[in-house]
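The complex appears here minus one protein chain, its other protein chains still in place.
This part shows subunit A:
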Amino acid sequence: MIHVFAFYLFAVLTIASGAITILARNPVHSVLWLILAFFNAAGLMVLVGAEFIAMLLVIVYVGAVAVLFLFVVMMLDIDFAELRAGFIKNFPLGMLIALVLLAEIVLGIGAYKAGAMHLGTPDGTAITAPGVSNIAAIGQLLYGRYLFLFEASGLVLLVAMIGAIVLTHRQRPDSRGQNIARQNARRPDEATINMKPEIGKGMTL
């Protein structure tokens, strides 16, 4: 009883907050609704027994990606009139994209129902054996059977990271960076000089 209730609660909240993400006028509100959608999706993951994926969803998407997203959106100077100005012009393109996405979903569900692939079968045979925890099962697959694919995806991420750094990094030769080791090694007797200038002579440092 309680899991049916929980499923409908999470499912309705996921869809509703996803819809409001699109409909909200204020982009910051949109991001916050998106976070709620992520969170409820994590709840759904827990319900199907994928607690590891659920926690990762919260840690990665809610904890890191959405924070940066919010960070950027908050700092945008948004003119709402300008946002709505191109609505009619871009409407056909938007509808086209929506139709393509809808067709993909319909195709995907149709293929799944036809039972051509046996990845996650509807009768639940893909669920791991009881007693094996999520983490152990995923670990055995990732670091055993799919080791090379896993490492390759790591390489792809590395390339993306280096690319981002190369694109945004600029050398500034005139900026004087801190040398922390030198600062820490500095002692008061090096930093101050005690001098006794003679009267009327002045001094040079």
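The rule is simple: a residue touches a chain if its C-beta (ideal position, glycine included) is under 8 Å from a C-beta of that chain, and two chains touch if they have at least 3 such contacts; residues count from 1.
Simple rule for what comes next: contacts and distances are computed from a predicted model.
Per the UniProt record, the absent chain's protein name among "Integral membrane protein", "3-oxoacyl-[acyl-carrier-protein] synthase 1", "NADH-quinone oxidoreductase subunit H" or "Peptide ABC transporter ATP-binding protein" is "NADH-quinone oxidoreductase subunit H".
Interface note for the absent chain: among A:Ile59, A:Ile97 or A:Ala111, the touching residue is A:Ile59.
For subunit A, the list of residues touching the undisplayed chain reads 1-2, 26, 28-29, 32, 35, 51-52, 55-56, 58-59, 62-64, 67-68, 70-71, 74-75, 133-135, 178, 180.
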